[in-house]
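All protein chains of the complex are present and in place, except for one that has been dropped.
Moving on to chain A:
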Amino acid sequence: MIWLTWRQFRTPAIAAATALALIGGFLLWLGADLRSFYDAAVTGCTTECTDAAYRTLLTNEYGTKILLAGLLVMAAPGFVGALWGAPLIAREIETGTHRLAWTQSVTRRRWLTAKTAVVGGAALVFTAALAGLLTWAAAPYDDLVDDRFTALVFSARNLAPLGYAVLAFAIGLTAGLLARRTLVAVTATMIAFLAVQLAAATLLRPHYQEPVTEDMTLAEAEAAGDIDSFNVGEDGATLQGLRLPGAWVVSDYMDVTDASGDPITSDTIADCDPGGPPGECMSQFGAHFDVTYHPADRYWTFQWIELAGALALAAVLLALAYWRLPRGVN
């Protein structure tokens, strides 16, 4: 059965190996180039040697490349699941060859096991290779930018892509079994996989653990991280886009109040020196706010949860296929 699986899978495997060589080559180049740039700009820094300056420098130089590589690593399992997983059963049914394959002296469960092991295994290796290379290539950048919870980074590094590789293959396989038509199954797999990734990033991941809510003064926030924007109006002050290093800030907008909990309005700050730094002015009032976030040390816990969740869902889908296939597909 391994022989037949490999014989049928040979052409896609060669295509995938070629793609892997090309993309892998690019990632290796990216990693090497990034490191030599890092050595010149950071290790050998002579002027403006601050983390913020390094961040700007590396983001300008490599931000887009790494973002695109990340998107590729996120999409790879979807493509592999759709192009390898979905036709696995659907194409056999479409061409009628399932009546040849399933009347040899091999049970359909064993047929499915061989297909899953070889093709599913290849899908996992393919994504793992890409994700591993990107994780390595982007490591100095990721360390410096320290924003590993961002969806486009979190899903494209370390363990998360491995779970998605297995899940996308399982989605494709099951979609092919249920739809019985290759084109329908391929489309359904792409859509379903995209939906799963969006749902995981927006609906599920923020709740893997109860986020921490902390009272923080504006001065502390400015010392610890970056603030995108801070607005003072007639009704009060709000803070937007707080970034804490390595952490995942869940709150988007935060109401800023003074030390006694009253809103800070444009009237409140009228006395401040208009030319002085805003933080100094705010500190006079003891400006503070509540921020809800996941601390940086939860990163690996979240990675493992993401992996386990994807594997569990894949196991359910594969179990469905194992249950359904021996019962006949017509």
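Everything below uses one rule, namely that contacts are C-beta pairs under 8 Å (C-beta built on N, C-alpha and C of every residue); 3 or more make two chains touch, one makes a residue touch a chain; residues count from 1.
Keep this in mind: contacts and distances are computed from a predicted model.
Novice: For the complex's missing chain, which UniProt name, "Fe-S cluster assembly protein SufD", "ABC transporter ATP-binding protein", "Probable DNA metabolism protein" or "Heterotetrameric sarcosine oxidase delta subunit"?
Specialist: So, among "Fe-S cluster assembly protein SufD", "ABC transporter ATP-binding protein", "Probable DNA metabolism protein" or "Heterotetrameric sarcosine oxidase delta subunit", the name matching the hidden chain's UniProt entry is "ABC transporter ATP-binding protein".
Novice: Can you tell me which of A:18, A:64 or A:104 touches the chain that was removed from the display?
Specialist: Touches the omitted chain: A:104.
Novice: Just checking the interface: what residues of chain A touch the absent partner chain?
Specialist: Contacting residues on chain A, toward the hidden partner: 1, 3-4, 7-8, 11, 95-100, 102-108, 110, 326-330.
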